[in-house]
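As you look at this complex, bear in mind that one protein chain is not there, while each of the others sits in place.
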Amino acid sequence: MTDAARPPHPASARRASADAASAHPALHADVVVARGEARIAAAFDVAPGHPLAVIGPNGAGKSSVLAAIAGLVPLEAGRVRIGARSIDGLPPERRRIGVVFQDYVLFPHLTVRDNVAFAARMRGGRAPARTTADPWLERYGLTSLAGRYPAELSGGQAQRVALARALAADPEVLLLDEPMSALDVEVRAEMRAELATHVREFGGATVLVTHSPADAAALADSVLVLEAGEVTQRGTLDELRAAPATPYVERMLAASAD
Amino acid sequence: MPHADTGVVSIVRSRGRARVAVALAIGVAATLTGCAADGGAGASTSPTPHADAAPATVTVFAAASLTEAFDTLAERFQAEHPNVDVVLNYGGSGTLAQQIVEGAPVDVFASAAEPPMQSVADAGLADAPVVFATNTLELVVPAGNPAGVTGLDDLADADLRIALCDASVPCGAASEKLLAQAGVTAAPDTLESDVRAVLTKVSLGEVDAALVYRTDVQAAVDAVEGIEVPGAASVVNRYPIAALTDAADAAAAADFVAFITGDAGRTVLADAGFGVP
Partner (left out) sequence: MAESTTRTPTARPWTPSGTAPGRLAWPVAVVAGVALAVLVLPVAALVVRAPWADLPELLARESVLQALVLSFSTATVATAACLVLGVPLAALLARAANWPTLPRRVLRAAVTVPLVLPPVVGGIALLLLLGRRGPIGRVLEEWFGVTVPFTTGAVVLAQVFVALPFLVFAVEGALRSADRRTELAAATLGASRWQVFRFVTLPLVAPGIAAGAVLSFTRALGEFGATITFAGSLPGVTRTLPIASYLAMQSDPDEAIALALLLLAVSVIVLLGLRDRWLPGVRA
């Protein structure tokens, strides 16, 4: 039970145990997902500490790719590995993949503290769950909100809770599905910077789905463009700017330049 | 037999109007109530038609034990009076009486005992009831008598499944009397609300023995067996019938009562196992 024994403070969340050569393993994804008649295929590797942004127009299948990695939709073909560990046969609860859902999907019947403590509680008992959750609440500035219910939170607060809840489960990989889309425009820049800090602190392999180059720029090292279920380009934003592979990439970057 | 005099009819009608007025005053469901009341009032204000001349409907509330006999009699009556439509409603006499007192639009009431008829008469609604049939009780068992029941004494056996009518309905009151007379303390498993419910439970084989009317045994002769019990003849249920004072068509209602109490009625009732006075 390295999970329970691990120091709870998120800043010291690096694996101290001797087994891990590096802090976090890499993610190797090669997924084919059916969505209705269409097929979505994407293959990519994500190194720890180098977040990847999956970007593309609405309906391109970005979220389906994340769901497939997390085990929430079945794979048509392909495989998913975390380091050397093959996880595509595992149910979601055994994959150790943290997910921040679009509009967060907090548990409406649980307080902020119990939301963050959820993963620890699933592993055993209410009391250890509290002791696991409290440092995360403090870290994310949620201590004063610990007793509130999700319906009483602002968008930014809900995002923090969602991230703390996912990371408190001690995942090896973090997936973020449109994390900024539920936020009001005024707070976006601020929350984006805050989220970038937390993602850096996490340090593991991170995949972020967005349709905003600004989010990609702030949160990710490189970008994967997904259009109509196919990867059309991969590279840094600068590389994309230098040689946009499709009209969509060109338009997207031009629009964000304003 | 005297028919409802106009005085009574007008009293009844004004009662009906008062009810409509109340409904209007409350201001709700006025259409529904109004329609129903208008229909009734319209029928009774029309010049009294002769039963054979204009189409008429006679609504009869009758005790459940009369079901087979009255079904037959209504058919014959209609054959003789092609313009009269007889509508039959069977039930526990007490319930029927209660519904009549509460204003059910009924023309003829045939009760399985005198107290329910009395409550209708007390409300000023029954016109000169006459006893037209009598009935006595019989022990009844499922076909083949699986429990080997022989007499009233078996009703005291707690190991047997026994059904009786509840004392609040005529067959129950009669059963109580019969059992008391025989000195038997029954151990019933259920006290049913009407005699037909008791009979059903016997024909389904769910109870081993029960007390029902002789006529009921005849009505379900394929599924049950009757056992005559000594002393049953002294506990007699008397069935009164009366045309109601606010009958929509007093003449047709009186015709129906006369038919039941006349030769045709007596024959059919006797065939069904009733005693006829």
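Note that the chains take the letters A and B in the order they are written out, and that residue 1 is the start of every chain.
Following the convention adopted for this analysis, a contact is a pair of C-beta atoms (placed from the backbone, for glycine too) under 8 Å apart; a residue touches a chain by one contact, two chains touch by 3 or more.
Owing to the predicted nature of the structure, the values given are computational and were not obtained by experimental measurement.
J.: What chains on display are touched by the one that is not shown?
T.: In the entire complex, chains touched by the missing one are A, B.
J.: For the chain left out of this view, which of A:34, A:47 or A:105 touches it?
T.: A:105
J.: Which residue among B:107, B:154 or B:192 touches the omitted chain?
T.: Only one listed residue reaches the unshown chain, and that is B:192.
J.: Among A:48, A:150 or A:179, choose the residue that contacts the chain missing from this document, as touch is defined above.
T.: Final answer for the missing-chain contact: A:150.
J.: So one chain is hidden, and I want to know which residue out of B:163, B:209, B:247 or B:260 touches that hidden chain in the complete assembly.
T.: B:163
J.: On chain A, where is the contact patch with the chain that was removed from view?
T.: Considering the whole complex, chain A reaches the absent chain at 70-72, 91-95, 97-99, 101, 103-110, 118-119, 121-123, 149-155, 158, 161, 165-166, 169, 182-183.
J.: With the missing chain put back, which residues of chain B would touch it? List them for me.
T.: Here the touching residues of chain B are 26, 28-29, 31, 92-95, 98, 161, 163, 166, 168-169, 188-193, 197, 201, 204-207.
In this section, only the chains that are shown with their structure count from here on.
J.: Just the number, please: Cα centre separation of chain A and chain B in whole Å.
T.: Once rounded, the distance between the two centres reads 78 Å.
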